[in-house]
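Just one protein chain is left out here, and the rest sit where they should.
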Amino acid sequence: MSTILVIAPHPDDETLGCGGTLLRHKDNGDDIHWLIVTEMTVEHGFTQERINNREKEINEVANLYGFDSVSKLGFPTARLDTVPVEKLVQQIGETIHRIRPDIVYLPYPGDIHSDHKFVFESGLSCTKWFRYSSIKRILVYETLSETEFGINPSNIKFTPNVYVDITRYLDQKIEIMKVFKSEMGEYPFPRSDQAIKALSAYRGATSGFPFAESFMLIKEVM
Amino acid sequence: MSTILVIAPHPDDETLGCGGTLLRHKDNGDDIHWLIVTEMTVEHGFTQERINNREKEINEVANLYGFDSVSKLGFPTARLDTVPVEKLVQQIGETIHRIRPDIVYLPYPGDIHSDHKFVFESGLSCTKWFRYSSIKRILVYETLSETEFGINPSNIKFTPNVYVDITRYLDQKIEIMKVFKSEMGEYPFPRSDQAIKALSAYRGATSGFPFAESFMLIKEVM
Amino acid sequence: MSTILVIAPHPDDETLGCGGTLLRHKDNGDDIHWLIVTEMTVEHGFTQERINNREKEINEVANLYGFDSVSKLGFPTARLDTVPVEKLVQQIGETIHRIRPDIVYLPYPGDIHSDHKFVFESGLSCTKWFRYSSIKRILVYETLSETEFGINPSNIKFTPNVYVDITRYLDQKIEIMKVFKSEMGEYPFPRSDQAIKALSAYRGATSGFPFAESFMLIKEVM
Amino acid sequence: MSTILVIAPHPDDETLGCGGTLLRHKDNGDDIHWLIVTEMTVEHGFTQERINNREKEINEVANLYGFDSVSKLGFPTARLDTVPVEKLVQQIGETIHRIRPDIVYLPYPGDIHSDHKFVFESGLSCTKWFRYSSIKRILVYETLSETEFGINPSNIKFTPNVYVDITRYLDQKIEIMKVFKSEMGEYPFPRSDQAIKALSAYRGATSGFPFAESFMLIKEVM
Amino acid sequence: MSTILVIAPHPDDETLGCGGTLLRHKDNGDDIHWLIVTEMTVEHGFTQERINNREKEINEVANLYGFDSVSKLGFPTARLDTVPVEKLVQQIGETIHRIRPDIVYLPYPGDIHSDHKFVFESGLSCTKWFRYSSIKRILVYETLSETEFGINPSNIKFTPNVYVDITRYLDQKIEIMKVFKSEMGEYPFPRSDQAIKALSAYRGATSGFPFAESFMLIKEVM
Partner (left out) sequence: MSTILVIAPHPDDETLGCGGTLLRHKDNGDDIHWLIVTEMTVEHGFTQERINNREKEINEVANLYGFDSVSKLGFPTARLDTVPVEKLVQQIGETIHRIRPDIVYLPYPGDIHSDHKFVFESGLSCTKWFRYSSIKRILVYETLSETEFGINPSNIKFTPNVYVDITRYLDQKIEIMKVFKSEMGEYPFPRSDQAIKALSAYRGATSGFPFAESFMLIKEVM
């Protein structure tokens, strides 16, 4: 039995990136924990209604996964570049010290949304073995609609080396994504049924499964 | 009206990599030409029957595309590492001088099949502007079942920057692939209906089309 | 006829990077638009005289190109790291929605001037097809005196794949650069006649033209 | 219990690269198998005495590890560039079909010895899931005296992401290396006691163990 | 006789990264200068006692090296992301104009500590030949406990190409590190005797010396 922590810049990243894998972890008896780094706030232009809706969605999604805990850092959405890195590191670090995960899932730093980069970098800072000794495995997930648009030519691109069979969990992953109604759209919009299936099938055909999620292994110690 | 040359290490690479794009070129009134670099031979262990079948398949496929010419260099399949590079360069070069293409499609050098690397490298040698002045645009295609398995860690991976809408041509592309019966398999085998569709849909969702083929632009002069 | 948008962190980047190409677009009947992201301000230490001069230069340059519009976002020069990314994205996004360009030219994110990185990243965020549907082609230009000094060893370097013949426009490009008097210097200073010619000739010899500008294609959809 | 296959271009690569890890696998009850790709031959200038010695060394080393099988392909040492890739692929493929490993260890393709590149590439060709279904995990090891000298500037360098604690096995690893007497030298020669310890300690300090071996994960399916 | 400037984000980086090399420079009669970019402050949570201690350590270390000057910019530790880049550039630039170094040592931008990235980028901005004409050689050092943890997958990793024999200076380097008592720990902690020795021995075995420091050459003009 392992303890799993997925760090999501925004709610839905955890689902797009590793929804199937989280469900499989849960099925295997692992503890799964959700750390949401940002939140919508009125002062950054979100209506109270949208904020309330988002809270409900988070609760519903948490139940659907059976998360063992949900932590929210409450930093402003789309504004992580204005938050001192040290504060991000400190708060992610506290969560890691509290949860003591074996496996951590992080977003890809090359994603087009700059929040993803800051979450990755701060998260990675909280994985040094001599400060955060519980961690055995760090993986980066791909977030459909962010990762494939992260085409900065001075970066190396996302190149998966870990594939997880999520055939049994794909439908449930898509059901969970649909809870985040406002994030989904009509195909060929990337956050859609069909696009999620297509990516899973492509990753699956590369790894021998009908549907798979893929990751980059950042570090593993054994 | 443009003149298009696709260079295929083996018959079917042109279809997997840019079948839809070739059909669209033809539809647009472009001339399309097919250069097949290798062939099966009895001395390398292929039966005469298989060789004859392959010839029939090539003819049928050529008709389905409406290729304006088919050239065959006849080098031994899966053995391009044993052919002097100079011979490959010379023969590809002669074809290019004859056809005088504006646009050339090459396989990706990082593909797992070493024939693809040798075809790319020899093909690229035949694109220097002062020897092959017709060429305006060189693109690399991705070959499902080869490109995504080319995971040499010392290489940079395939990262597409050109997307072609093939929505109208996807069915026809798959029909053509089925002519190469022995190459197709059951999903999640990568050379299957469903895998081809999945990749096309994933590339499509990245570029705003239901189905797309993707390429790396190597060089364009204008 | 196409609609072209060049995004310049500072006035003169558009000319160093793609002056010849812009003149050629105009000559071809394309609409060309100039988005200048920063401006000099008194509170950041520029004299009012210098600021006034700069305005005159911008007007003169706009006339010389025949820009169909000039937009200025007015962010502080050399200070884009202090501007929330979200604000940059929003304002660039509004400009793109207004102009609806087919082709966008962006600075290289690995340039040594950090303003270039922030303009690239914000600009790229405004190219997702489902929010900015007009864009068909995104290119990155090289800014002499910035790009070749951007030698961060953890980055991949500028590697051009698109070359544009600017032989007919080189003299005019250099004339326009001379409008920005204070930016030019004595050779071997990089922003000088001779250095601009040298780079153009080097790119030209690589592509078969006496003088060329070179670009990295980031994304093209067709 | 897992089945492990280490593919060594030359005897001693398996020990330098993953000697400690192999001993730990054996200790855990895993089956371990050794595939040696090349051999010294009289026609390539080795004396019969040296060849006989090497055979004895191989036997002794096989006993010290407790290898469950040793396979030798007998290709000429330092001459893999003259062997058709297809032959290498075929023979490595047969071994993999016979052994059916879960985990495969390969040399790094960027190593300065070209034999390592050919073994990696041929080995990788034998890992496609639809032909070699047993394989769940593929890792690349670093070979002291080869990997750190593989400084081709057009390649990405070895960057480990998997660390294995070999503290309990380091002495035994060094004892085994000493069986290959002619390969060892005086420090600072890289194939020496002290250099092996230094690298293990450096990798250890990065991963939280006194001594570790490090690897690049190429692919894992689960 | 040369003038050397080492730029350290925090005191101890200069020693971890190039302590032996600095001692050797001094021994050769070169002038050596130390620029410390950050400092601990009460308002960022450091006790006055710790701050006083750090000052004493800096003085002691400066004496042990025989630094010809020590400059402190006093920016807040672990907070360089909140300092406008322009201010960093300006102050580093002034130091460079005052010292007029031939050789500059900078931290690696891919180090996990974000302060290192900002110091590198600002430092690099102060090396353009037409503004800082004294500089002939720019090198990046590796900081044990930061560089090997900088595993952002979208970056190219530290790959040394310059090796300096520090065999005669290793003991002294370690003695100096011990002045920074609070930074050192028990092996396998990376900032420990044994880890420093291991890395030096590994770099030494790669370059033919018992102990070496390694660097990436960023730029040299001659």
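Order of writing sets the chain letters: A, B, C, D and E. Residues in each chain are counted from 1.
Just so we're on the same page, a residue touches a chain if its C-beta (ideal position, glycine included) is under 8 Å from a C-beta of that chain, and two chains touch if they have at least 3 such contacts.
Everything numeric here is computed off the predicted structure, so don't read it as measured data.
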Visible contact partners (per top-of-document touch definition) of the missing chain: B, C, D, E
Per the touch definition above, residue among C:Y105, C:F120 or C:F149 touching the missing chain: C:F149
Residue in contact with the excluded chain [from C:G45, C:G66 or C:P188]: C:P188
From B:P76, B:G110, B:P188 or B:G204, residue that would touch the chain that is not displayed: B:G110
Residues from chain E at the interface with the omitted partner, ascending: 129-130, 133, 156, 161-165, 207-209, 212, 217-222
Absent chain, residues of chain D that touch it: 78-79, 81-82, 112-114, 149, 151-156, 185, 189-190
Hidden partner chain, residues of chain B it touches: 84-86, 108-110, 120-121, 124-125, 128, 130, 140, 152, 155-159, 216, 218-219
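Everything that follows uses one rule, which is that only the chains that are shown with their structure count from here on.
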Touching both chain A and chain D (chains): B, E
Superposing rotation of chain C relative to chain D, computed on C-alpha atoms, to nearest 5°: 180
Of all other chains, the one whose Cα centre sits farthest from chain B: E
CA centroid of chain B to CA centroid of chain E, Å: 51
For chain C, residues contacting two or more additional chains: 130, 152, 155-156, 218-219
Which chain pairs touch, all of them: A-B, A-C, A-D, A-E, B-C, B-D, C-E, D-E
